[in-house]
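A single protein chain has been omitted from the complex, and every remaining protein chain is retained in its original position.
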Amino acid sequence: MAEKKSLIDKIQDLDPKIIYAILLVSLLIPYVRPLGLPIPISPETRAYWDYITHMPPGSVVAVQLASDPSTIPQTRSSHQITILRLFEQDCKVFFFTLRDDAPPLHEEMMKWVEAHLSAGKTITYGVNYVNIGYVADAEATIASLVADVKGLVEQDAYGNSLSSLPMMADINTGADFDLVVWNDGSRGIYMYALRQWREKLGTPLVIIAATINKPGIMNYIQSGQVAGGAFGVDGGAQIETISGYLGDAKKATEPGSLSALTLTILLLVSNTIYISKRFGKQPEIKGGEVK
Amino acid sequence: MALYKTQGPIVVAFLSALIVIVSNFVDAPGLGQLSTDVKSFGAIIAGFALFVGLLGIMQSHVNNVTKRKPLWQYSVLLVAVLVLFIAVGLAYGANSTQFLWIYDTIYGPLTATTYSLLAFWVCSAAYRAFKPRNLESGILVFTGLLTFFGIQPIASVISPIFYNIQSFIMSVPNIAGSRGIVIGIGLGVIGFGLRVLLGWDRSWMGAD
Amino acid sequence: MSVVEFLTILLPVSFTIFVMTLAYDDNPLYEIGAYLLIGSSAGWSAVVIIDFLRKSAWTPSFTGKPLYFLSILLGLALFARYFKNYRWLYRYPMAIVIGTGVGLAINGAIGAQITKQISANFLPLVSGAPMTIFNNLLIIIGSMTSLSYFLFTDRFSNKYLGGISKIGRLFLMATFGAGFGSVMTFRIETIIGRIDYLVLPANLYYSIVVTILVLAYLIGRDYLRRKKQP
Partner (left out) sequence: MVGLISGKISDFVVLLIFWATLYFSIRTSMSGKLPNLRRLPAIDAIDEALGRAAEMGKTVLFTHGTGTLESSEAAGSLAAIAALPYVARKCAQLELKLFLPTGSHTAYTVLSEVARESYQLEGKPELFDQNNIQYLSNVARAYSAGVMSTLMTQNVGAAVFLGSYHHAGLMLVETANRVGALSVGGTDSTSQIPWFVAGCDYALIGEEIYALGAYLSKDPVSVGGLAGLDIIKALILAVITLGVVLYQVGIDLTGWFRV
């Protein structure tokens, strides 16, 4: 029996590099052969999209972007489709970001939005949208912005004075906004918006975030403090499915799915071995053996 | 100890917190503007604080180079690219195509890839350490695997049960547990606030 | 193809692969990537933050808000940390940051994290679908028991209440289970973002060539090392 046991031990102490290799292979398979998986729509994403599509023309929406180059692939679809949809509905959009490395990502997504506007639709900077760019990552920043929109920074990201822009004529405090779209990336700073904007003025809030923040935000969705949320690649794929716009998220769910399946099987194997070893016979004294 | 070293900062912290808190509940002439200014000061100083961290990085790597510490050659590279970024950014402007080009070719791929590597570590660590040692960690492992797998589109192809279980865990027990945590954290903030206001908590001042 | 166009693809593809080599082992290619990252991120942040400070503090203090010059002085006082005799100076700006931070957090926390979270438990238990009632009941019980898990004085933890907080710990475990599932999904999604980038039609050939070169280097390096120490 000694031989068999050593095999089980080997499986239990699998070299990390083998796990990496298994993971990499299962990640790559769908690129070669797509699986064509259907995307189920979850209630929180449905609520998010309903909120966006019911914004009446002329509403003023604040869009905050805190994704960085590593999280943007997960939030890009939700984010750019949301912006596009808001412009299609003739909403006015006010952009800002709390991450110093997010402004280039914003510009990149605006290019996509402009290219996908329906025929005949044009958007003009200063009239349909304004971008103040980066503001310091702190709760005080949001509080200051909500108290006096033109007071925190007096110029936009491109050096124009905010009061010279036509769109800003009627926007003075956080109360002049009808909705806040908060892209949190993986930062977990949605509390800034929840506490300083939603709580202070009652402005509705929807959140786009990486999956890592989903469990925490679900609580606020249930309590009604957050009106809806699109989380991670999965949320992006759902938004693509509901809205009909194409993006990268739907494609990206496939390698994710397959590697998750592989990994779940691996974890089940290692846990089965652990349980059978631990509870199958007398529990061994832990920490007793060092190889 | 001199008053201006400890008592002064405590008074300043007390006043800024008081202005911000009172203006949230009480309407008084001039108070709103004062509190807006205090908040803006908070935001501006937070910006400077990020800068202090940058100086620390610069200092420690210049130190590596001058003292020829191990791997000092890499520190040369680090300082060089830092200077390159600042030079290009200041010379051409933060919105210039030149500055965006070095972002797209150097910073973007490096930061994205560095964090993506964690996928590997997380998987191997999960394989080795994610074990049901007792009832509690058993529940953790069980719900963890079900949410991890159930959220994937492939799970609902295999059986819709997985998706439904995942959705149940996420929107019932998860919410119940996180509500306890959230209320606890909220109370912690209020407690910390009182200690700062009264000068009972001086940990933020650091050592001398 | 111009040199700039060539570099626009070659550099990001190479850096992506350099950093990924850490999964193989610690090697100079990875170190180059790691150090370039620290340097470039510090440089990038510096420029963007200077821009923010210019817009929020510098310009206003010369155009009608002279008071804001004080915020610049306070900001500069943060650097006193690096000078032993004037270290205490940095406590003043810190005091403002801590004071406003704590004040703002309290203002928001009472409503967002306490009263609204309390009232979120006021859910129907006598009317509605059985499944909804069951879920509501679980949310109420779970919220209360998990909160009571964080009671620490002994007046609240006699043997009856002790049992309640044990149930709370089980609900917390389910929360962390959901957290685990989300973290795993999140991490895998980040690496998919990079693979997506490497296999873009414009990048694919570069990716393949660079990967082959890097692998050759790593394996060769290993081989030489083993030869040296048999």
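A few notes on this one:
Letters A, B and C name the chains as they come in the text, with residue numbers starting at 1 for each one.
Please note the rule applied: a residue touches a chain if its C-beta (ideal position, glycine included) is under 8 Å from a C-beta of that chain, and two chains touch if they have at least 3 such contacts.
All values derive from a computational prediction rather than experimental measurement.
The residue from A:I39, A:I212, A:V226 or A:I239 that touches the chain not shown here is A:I212.
Per the touch definition above, the residue from C:I114, C:L138 or C:I167 contacting the chain not shown is C:I114.
Even with one chain removed from view, chain B keeps its contact list with that chain: residues 21, 24-29, 56, 60, 118, 121-122, 124-125, 128-131, 133, 136-137, 140-141, 144, 181, 183-185, 187-188, 190-192, 194-195, 198, 200-201, 203-204, 206-207. Against the chain not shown here, chain C presents residues 34, 38, 106, 110-111, 114-116, 118-119, 121-126, 140, 143-144, 147-157, 169, 172-173, 176-177, 179-180, 183.
In this text, only the chains that are shown with their structure count from here on.
Judged by the touch criterion defined above, the protein chains are all mutually in contact, each touching every other. Core chain by CA centroid proximity to the global CA centroid: C. The interface with the largest number of contacting C-beta pairs joins chains B-C.
Separating the centre of chain A from that of chain C, both taken as means of CA atoms, is a distance of 13 Å. Chain B and chain C, compared by their mean Cα positions, are separated by 5 Å. For this pair, chain A with chain B, the centres built from the Cα atoms lie 16 Å apart.
Residue positions 23, 41, 44-45, 48-49, 51-52, 56, 97, 100-101, 104-105, 107, 109, 112-113, 117, 120, 139, 175, 178-179, 182-185, 188, 190-191, 193, 197 of chain C each touch two or more of the other chains.
Listed for chain A are residues 20, 70, 73, 100-101, 103, 135-136, 138, 140, 143, 152, 200, 211, 214-215, 219, 222, 234, 256, 260, 263, each touching two or more other chains. Contacts from chain A toward chain C in the complex involve residues 17, 20, 27-28, 31, 70-74, 100-101, 103, 133-136, 138-140, 143, 152-155, 186, 191, 194-196, 198-200, 210-215, 219, 222-225, 232-234, 248, 251-252, 255-256, 259-260, 263. Taken together, the chain B residues at the contact with chain A in this complex read 20, 24, 32, 35-36, 39-40, 42-44, 46-47, 50, 94-95, 100, 103-104, 107-109, 111-116, 119-120, 123-124, 126-128, 130-132, 141, 145, 148-149, 151-157, 160, 163, 167, 170-171, 174-175, 178-179, 182. Chain C contributes residues 7-8, 11-13, 15-16, 19-20, 22-23, 31-53, 56-57, 67-68, 70-72, 74-76, 78-79, 81-82, 87-88, 91-107, 109-110, 112-114, 117-118, 120-121, 135, 138-150, 168-185, 187-188, 190-191, 193-194, 197 to its touches with chain B in the complex.
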